[in-house]
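Only one protein chain is missing from this complex, and each of the others stays in its spot.
Chains here go by letter, A, B and C, matching the order in which they are written, and residues are numbered from 1 within each.
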Amino acid sequence: MYVRLLTHTPDPERTVAAAARLCYSATGAARLYEDLSVEQVDKLLAHLIESGYESPTEHVTFTFAIEGVSRSLSHQLVRHRIASYSQQSQRYVREQSFDYIIPPSVAAVPALKARFHTTMATIQNAYNELLKAVPAEDARYVLPNACETKLVATFNCRSLYNFFRLRCCRRAQWEIRALACAMREEVRRVAPRLFALAGPSCETEGICYEGRFSCGRAPLASHSRGQGREE
Amino acid sequence: MYVRLLTHTPDPERTVAAAARLCYSATGAARLYEDLSVEQVDKLLAHLIESGYESPTEHVTFTFAIEGVSRSLSHQLVRHRIASYSQQSQRYVREQSFDYIIPPSVAAVPALKARFHTTMATIQNAYNELLKAVPAEDARYVLPNACETKLVATFNCRSLYNFFRLRCCRRAQWEIRALACAMREEVRRVAPRLFALAGPSCETEGICYEGRFSCGRAPLASHSRGQGREE
Amino acid sequence: MYVRLLTHTPDPERTVAAAARLCYSATGAARLYEDLSVEQVDKLLAHLIESGYESPTEHVTFTFAIEGVSRSLSHQLVRHRIASYSQQSQRYVREQSFDYIIPPSVAAVPALKARFHTTMATIQNAYNELLKAVPAEDARYVLPNACETKLVATFNCRSLYNFFRLRCCRRAQWEIRALACAMREEVRRVAPRLFALAGPSCETEGICYEGRFSCGRAPLASHSRGQGREE
Partner (left out) sequence: MYVRLLTHTPDPERTVAAAARLCYSATGAARLYEDLSVEQVDKLLAHLIESGYESPTEHVTFTFAIEGVSRSLSHQLVRHRIASYSQQSQRYVREQSFDYIIPPSVAAVPALKARFHTTMATIQNAYNELLKAVPAEDARYVLPNACETKLVATFNCRSLYNFFRLRCCRRAQWEIRALACAMREEVRRVAPRLFALAGPSCETEGICYEGRFSCGRAPLASHSRGQGREE
């Protein structure tokens, strides 16, 4: 898996702080953006995060280059609708020698791993055969979920908060969890205060809302609400 | 492919007409909803469609049961973000005897069709083997794009207009085009005036904006703009 | 204030239950929708709400006729972006005798109330005068926030959950809180189980996350996160 922050709104923490401050100030955002001291930015962000006042964080966006992930993952990923995606198309790009992702549980057992590789080879041959006679968009019907794909994905900070809360949780499927954690590493490098607390509630609150599905990492909330899930 | 309109906002055309009328009226929507005559509803809808005034059509939603479609299709479908989806999960539902979709171009050639079936059988065997040792969410990595899936999808009317414009076009991939046309049949039964003109511009305007990608069904617009596409 | 549920997805609880069940079942949604017993629907909804699994609730929508509210309120309301709105337009509808909303804190003090009415009358006169010479869309610049407006608003159930959590809270402004509570009354009549627990966390969990802004109705969470707010 290859995850890299391709680009992002410059000075994201200053941008969020200026937008947040505007709501309670007679001063315009352009001046706030220029005049806020580093200490004021810090203090505003601390207040924002403490009070759960998330809407100003929408003003900054983060664009990721993602490679070496499966089509299983991408199908889950694009269910997050408050984001923008561009994905390598199996309708137009021919997979004459496709890469694929092996789940760790399969890779760990030599016999299963061998069976997995053999199956991929069989699929590759069938695909190549079909490709001689039909369009790529039809030949791809034999391609596996494991098939590697590449994407560009853009999220704003608030949508990332939601993504990290759901997908950095141990209940999330392993591959999308690895992606979410890698994306979080990337954004923490450029906006450490904005993302210091981003993640599942066991990390941010020391409490778990997953009820009987909990992994046990943190004590259960007395009233267990769950956090909402997709797919 | 099985497509059925599961449920929808009752009396959708009256609902849209009342909402549209409200914007230009001193009367409230509850009274308009009750008092508009059938002729007034007709006239309001005709005006809406002629003038491209689409926002009141968002108030009505249509929920579809969709079965017998491939995971290729569902991956494309869920890219339409102004909609809601529930999909049979390959993490939780075991595919010990999965159904699959064969592209017509493959089914038309006996040798290709045979190769396709053989490949599916190989995959099925590998999947069943993996399932003995690893969770379903990992075994599914060998499953093909062709694998059958089931969904519930809800769109509002305005989002359907966009969906039909893009996906009933002959440039769309065959399977999602068949789905879009079947969905359009369903909604035309319950809201014939709202959807009379829904579809690609060759049907609605007698003109094509696809430029050099045009299928030739309608003359090209002098300035060819395309219609926007996803995936 | 007049709030009425104009229309909604028929049998909303069955619709949500069928969509939720589909994700974990080999059976299609059309059959589930028909075959689920009332007891099964109940049980599925109870599980959904307990586990915070909200996405299936998006399949059902509720359309409200709203009258007798101020433009202050409507400006706040339309900040909720996962919803559809049609609003009486001040560009097209002339307010030659506009109604207006008086805040209870003003109405409670006779002198303030008199001052309020006088100011409204002055504005009405100026508006009528301007209307003789300029278009309604320009004359409206003198109209007050208090000016009455009418809307049609459509939300799906999941978006209503968010709306009720934020706007039924005592920290919300009084007018939008009254609207939210009235809307909740309406939907509880037709989908009592779906909305039994909808509201701020003091009602749903017996805990408050508002920290130092708390009204004191429920004990504070040890880690106070706030709930996110708009405007």
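Assorted remarks:
Assume contacts are C-beta pairs under 8 Å (C-beta built on N, C-alpha and C of every residue); 3 or more make two chains touch, one makes a residue touch a chain.
Note that the structure is a prediction, hence the values are computed from the model and not measured.
Set against the missing chain, the residues A:56, A:103, A:144 or A:199 yield one that touches it, A:56.
Against the chain not displayed here, chain A makes contact via residues 2, 4, 6-11, 15, 18-20, 22-26, 28-30, 33, 55-56, 58-59, 61, 63, 65, 67, 84-89, 92-93, 150-152, 154, 156.
In the full complex, the hidden chain is touched by chain C at residues 70-72, 74-75, 78-79, 81-82, 85, 87, 89-91, 100-103, 105-106, 109, 112, 115-116, 118-120, 122-123, 126, 129-130, 133-135, 137-138, 140-146, 173, 231.
Touching residues on chain B toward the chain that is not drawn are 23, 50-55, 204-207, 209, 211, 213, 221, 223-231.
To be clear about the criterion, only the chains that are shown with their structure count from here on.
Homomeric contact chain A/chain C: same residue numbering on both sides for over half of the interface positions.
Superposition of chain B on chain C using C-alpha atoms only gives a rotation of 180 degrees, nearest 5. As a whole-number value, the distance joining the C-alpha centres of chain B and chain C reads 30 Å. Within chain B, contacts with two or more other chains are made by residues 85, 87, 89.
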